[in-house]
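Removed: one protein chain of the complex. Kept in place: all other protein chains.
Naming follows writing order (A and B), and every chain is counted from residue 1.
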Amino acid sequence: MRARQPLRDFATNQPLGATALAFLTIFLLLAIFAERIAPYDPVEVDFAAMLSGPTREHWFGTDAFGRDILSRVIYGARTALGIGILASGIGCALGSIIGVASAYFGGKTDLIVQRFVDMLLAFPIVVLALVVAASLGRMPVLGIDLNLVVAIAIPIIPKVARVVRSAALGVRAMAYIDAARTAGFSHVRIVLRHMLPNVMGPILVLATAYVAQAILLEAALSFLGLGVAEPTPAWGLMLAGNATDFYREAPWVVIFPGLAVTLVVLAFNTLGDALRDYLDPKLGI
Amino acid sequence: MLGFLARRLLLAIPTLLGVAVITFLILRVLPGDIVEVKLRADGGAVTQEMVQKERVRLGLDKPVIAQFGDWMKGLATFDLGNSMWTGRPVTEEIGIRLALSAQLAVMATIVALVLAVPLGTLSALARGTWIDGAIRLLTMAGLAVPSFWLGMLIIMGLLAVNAMPPLVFRPFFDDPWSNLKQLFWPALAIGYRYAAVVARMIRSSIIDVMGEDYIRTARAKGLPEGKVVGRHGLRNAMLPSITVIGLEFAFLFGGLAVTEQVFNLNGIGKLFVQAVTQRDFVLIQTIVMMSAVIFVVVNLIVDLLYAALDPRLRVR
Partner (left out) sequence: MTAPLLDVRDLHVEFRTKRGSVKAVDGLSYQVRPGEIVALVGESGCGKSVSSLALMGLLTKPAGRITKGEILFEGVDLARLPEHEMRKRRGRDIAMIFQEPMTSLNPVLPIGLQLAEPLLQHRGATVAEARRRSAELLAMVGMTDPERRLDQYPHQLSGGMRQRVMIAMGLACDPKLLIADEPTTALDVTIQAQILELLTSLSRQLNLAVILITHNLGVVARYADRVNVMYAARQVEGGTAERIFANPRHPYTRGLLAAVPRLDRPRNAALATIDGAPPNLANPPQGCRFGPRCAHRTETCETDPVLAEVEPDHLARCWHVDAMSNDQEPAPPASVRSGPQREPILTANGLSRHYAVKNGGVFSRRHGIVRAVESVSFDIMAGETLGLVGESGSGKSTIGRLLAGLEEPTAGHFSIALGDQADATARRRAVQVIFQDPTTALNPRMLVGEIIAEPIRVHRLAIGKIAIDARVASLLTSVGLRADMVERYPHELSGGQRQRVGIARALALEPRFIVCDEAVSALDVSIQGQIVNLLEALQRELGLTYLFIAHDLAVVRHIADRVAVLYLGRLMELGPRDAVFANPSHPYTRALLDAVPVPDPVAERARGTRTLKGEIPSPLKPPAGCVFHTRCPIAKEACKQSIPPLRETAPGRFVACLEA
């Protein structure tokens, strides 16, 4: 079903989801306009203000190098959202194409694709991402490490492929696909025009949920020292290294970046749930 | 039954082989190997000669196919090779850390199930009430909190009340109290997310099942709601949840990798992160294969449980 005013309809149906969307929009704006919004340069070292607690000058305090944590959290949003959205986008796009094609063509194609997907699914996400990230090295483009994006996107592909395939199998069984085939349409037309739009719902839901996963994964990799490299501000990285030395003295060093990850991930998950409930009220869970 | 087991194990071989190939390709095709990392770490000038000598020693000068062949031969004869970094057999490196990680995984699972089963069920049955709302918030948070950050918060809390867990690992059978005191908190940090995933699954499958026609039939018989839920609802709802419990268990490794780091526990997770940082190919390969084997075994157990619970899947 397609609503004529999707955004308004969504907001009235899923107020919680709409709130999450609004919250994420704010974060996205922070990320885009970080230069104008952040009070300090995120990499500027200020030994005079080392480990300052939250004050009027530094709302979230400063870290061991005197860098302003608020500014680093704002710039960190750029890293997190950039990598998260890109990785989820790439993973979901590839996964969806594989899933839909596998379902449409069926037979041998399907069997081979499924075996390959099964194989990739046998890797724990973090393990796969860690290995890929470590092997690829770094390739920063516009401040975002593209190799890291690839490392995070790869484990997403098989998971999306599997879910999209089963959704696409449902669509495949619909009579309008048979109708398209009897009308003599090409495979490309049937897949793109008739199947893909009808699995867009699940794909959208997955894409949202996997942005959350990707952000969590980026944070974990950065925390382990295999993700974003210093001095780029990233939430996971802010928690790594010597952040743990100051548990007692400077808890703000730990609290704010972690809170940022949690809230953004929570918002993406909430949005994903709301989208699912909105797009498929049957699953209203 | 035995035939089924044998067949399933045979079927697992191509999967495991595929995992091996993929891992190997990712590791060997890409630039940078242990020799450079290791020699640089030692400091001092690195000559081309030294690099070459070390490569030969580790077998990295052979063609990739030959290296893969060596590894496969080793796997088949249970000779998994030596760590490229320490030179000790990988089985030994893993062996000394296995007890801790295995115990942590089991404890995390227990924590998860103890939390998830009652919360998920309650949430489904109280659907739409404030209880459901509160539980959903708790589970949503569980999905959102990075487990390493949760670990850090726990440590901060423990520090604040001066209750830091012991730092040295004592096997459970040597000193159970110290052992549990040390591992409970990391198990909680890992288990919270696990619990959240499982509780959500239980909630949604109970809600699904309660909408089925046979639930209406059970009500039409005049059964009290307790029996309707207990006898007709839960058993059917368990099926999808078992899959999730199994899958998440197989993937606990990710949680271990970060949490062991935070709590400074010398387990497999930490070993793996170290191996990755140092490009210790042999160790990485072995641990990845280990996790793939766990995945295969867990899947098998899940299928057996399924068949036990669902007569449709049994032999006729």
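Observations on the model:
One rule holds for everything that comes next: contacts are C-beta pairs under 8 Å (C-beta built on N, C-alpha and C of every residue); 3 or more make two chains touch, one makes a residue touch a chain.
It should be emphasised that the depicted structure is a prediction, and the values quoted were computed from it without experimental measurement.
If you put the hidden chain back, the residue from B:Arg57, B:Arg88 or B:Arg216 that touches it is B:Arg216. Considering the complete assembly, chain B touches the hidden chain via residues 1, 3-4, 7, 212-214, 216-224, 227, 231-232, 235-236, 303-304, 306-307, 309-316.
Taking the complete complex into account, residues 1-2, 13, 174-176, 178-185, 189, 193-194, 197-198, 200 of chain A touch the chain not shown.
Throughout what follows, only the chains that are shown with their structure count from here on.
Separating the centre of chain A from that of chain B, both taken as means of CA atoms, is a distance of 22 Å.
Of all residues in chain A, those touching chain B in their complex are 115-116, 118-120, 122-127, 130-132, 134-137, 212, 216, 219-220, 223-226, 236, 239, 243-244, 247-248, 251, 254-255, 258, 261-263, 265-266, 269-270, 273, 283, 285.
In the complex of the two chains, the chain B residues touching chain A come out as 14-16, 18-19, 22-23, 26-27, 29-32, 140-141, 143-146, 148-149, 152-153, 155-156, 159-160, 203-204, 207-208, 250-254, 257-258, 261-262, 272-273, 276-277, 279, 284, 287-288, 291-292, 295-296.
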